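Input: a single structure, listed below in structure tokens.
What you see is the complex with one protein chain gone and the rest in place.
And then chain A:
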Amino acid sequence: MRSAGLWSSALALAAALLLPWYMVQDGILVLSFSNGGWLTDPDGAPALGLILTDGRWWLWPAVLAPVLGLVAALVPLPRPTRSWLFLLAGGVGLALLAAQGWSIGPRGWMILWLQGQFGETEARQYGIGWGGTVVSAALCVLFAAGFAGRGAFRGDAFTATVAVVLTIAIGVFTALPILQMMAGAFRDAGGAFAPTSAVTRLVDDRLWSLGCLAGAPRCGVVWNTLLLALLTATGTTALGLAFALLVTRGRLRLARPLRWLTVLPIVTPPFILGLGLILIFGRSGLLSQAASAWFGIELGRWIYGLPGLLLAQLFAFTPIAFLVLIGVVEGLSPTLEEASQTLRADEKITFRTVTLPLLLPGLANAFLLGFVESIADFGNAVVLGGSFNVLATEIFFAVVGAQADAGRAASLSLILLVLTLVVFFLQQRATGKKSYVSISGKGDAGLPPPLPKGVRRLCLAVAGTWAALTIGLYALAFLGGFVEVWGRDYTPTLRHFVKAFSIEGGQFTGLAWNSVLTTLELAAISAPITAALGILAAWLFSRTRFAGKGALEFATLLSFAVPGTVIGVAYLAAFNLPPLELAGTGAIIVACFVFRNLPVGLRSGMAAMAQIDGSLDEASHTLGGGGMDAFRRVVLPLLRPAIVAGLTYSFVRAMTTVSAVIFLVTAETELATVFIVNRIINGDYGLAISTSLVLIVLMLVVLGVMNLLVGSRRIGRRAVAVTAASPAPLPGAVA
């Protein structure tokens, strides 16, 4: 506790004395470091320089709070007193810095009341830079150390730091933008406060009409969304389970290839599946043309609407259910099933009465994920929805369409949030407080039983069909990258690739290079941050009790439930102004990736944590290990599959997401997905597909390397000695 306070104070002080407080427009490297000139340069000066040479007295907390922390850490004091001082220095310092940040903006006072109180000010403040960021972060740690000293979080500074940092991060990057967006629901188009218009929008017939049951052409958007989400979630959960069971217990020779096949849709930008479906089933699609030419049947536009959308979402989201479920199936202790079998239950009864109930938390989890993925999905809906409108596309069109009605978009988001809330609580109730601890501290052994024959056949049939469809879809969709013009001229060509990725004289002259490289860079930065935060959060939530845990957990989930379009708009609004002036930088995209993908890392971490007996952590504590030791040496190695899943998923989501970032990219930070969408809009399918293909190959390479690096977890269950295709060794092979 004392050492945490000491180093955090020291770090904060160093940052306040040396690092530029504000964001330096052209990068920190342009400053003149050689003669110390930056210390007083108004653009690049650290906090102390600004106070002394520019009269910015309101930055004093950045210097004084760390000094107080340092004094408290160094002077011999009783533990309670020192803790109080840490709390005071960290908390008040942080609060004062936040207050000044949001009070004085680029045009002086940001709050009218303050202007009335103090009169005009000459001071102008822009976004905070390295100095402001490091000082704030270090003060968070100091505050947490104080908390720990008061006995909170078992007196452990590491645990307290994780909790405090997570709370503040979630608050700033998830809760704040969304709350601002929600507040927008109660404003009219002009931005004035108008609660009545919110009510009008919420009961809109376009949302709630059940007309389609009575023969009208369409139902309300809400019903459409719910129906689609229910079908998708059920379908993906069933498919994911079939795959997970087959891969782990099916004793299949094909287990490996099957794993890789399920990965394909994850590494595919979402709209590519939609595009592929159109290329096959659309009006000029292969199948439709064949049907018309050979049988004279006009298949028409059936693919646009619920059937096509459902199909695309099943392809897109089954792998997520699979990723969630495979961790759970692999973590299931075979001893329990062996126990059941020795109790005269045959394979079938064991499967029904032991295996399935033990999988329930995982199933509920997968269903929840499928549900929110479906209602948040924008890419497929915009490509395949046709006249079947869902909330995500309605919001998008409300923001960017001819309506440009931010209030309506916010109202729709509100409904979406309530839907998510309901699903969330249902899931909580379904899994309840039952404990499904499978990895106990007592080393256990045993072989997972083979699947009952009926179940195996069913899984094979379902998964086989799905796999065949996937292969077909990809094969045909990617042929589109190698022909002149789909539907008209099927001459083979490589010209799309040359156009996208040519290199002349050492220069990347291809059109796609810039966006692909940017995407790789930002995804590579965000994936480890996401995985680390997710695992830390999972550990925190499942191993400690503290006030507000439930709220924090929900806030973490929140950004996942909100459609990317809304997040994008919310981020743009929230981070366009100082002190957090991130719009236009790569940082805002990384933040968006991290906090949007955090819930998945969190969920898979939680599912894995639920299977690790808490006495393992306790054993580490009683053996003198701090919170960090328990986390690093005990939990982390046992969580490897969850970490792989988290890393993998956050990386590929970052590479393939489009809805959230479409508002955040600039010419410099253009992402590959946005590039591809723009090509599709221009009708340049060849270029779009060839870029996608390169993107997918890149992802597969990165994933393979990641999988090798992280390796598999070693807990010494007896290996399943069957055919060459042993399913045991690589839980992370999904990655």
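In this text, contacts are C-beta pairs under 8 Å (C-beta built on N, C-alpha and C of every residue); 3 or more make two chains touch, one makes a residue touch a chain; residues count from 1.
Convention: contacts and distances are computed from a predicted model.
Name of the non-displayed chain as stated in its UniProt record, restricted to "ABC transporter ATP-binding protein", "Vitamin K-dependent gamma-carboxylase", "Tetrathionate reductase" or "XdhC/CoxI family protein": "ABC transporter ATP-binding protein".
If you put the hidden chain back, the residue from A:V222, A:L419 or A:L638 that touches it is A:L638. In the full complex, chain A touches the hidden chain at residues 151, 154-156, 439-445, 613, 615-616, 618-626, 629, 633-634, 637-638, 713-718.
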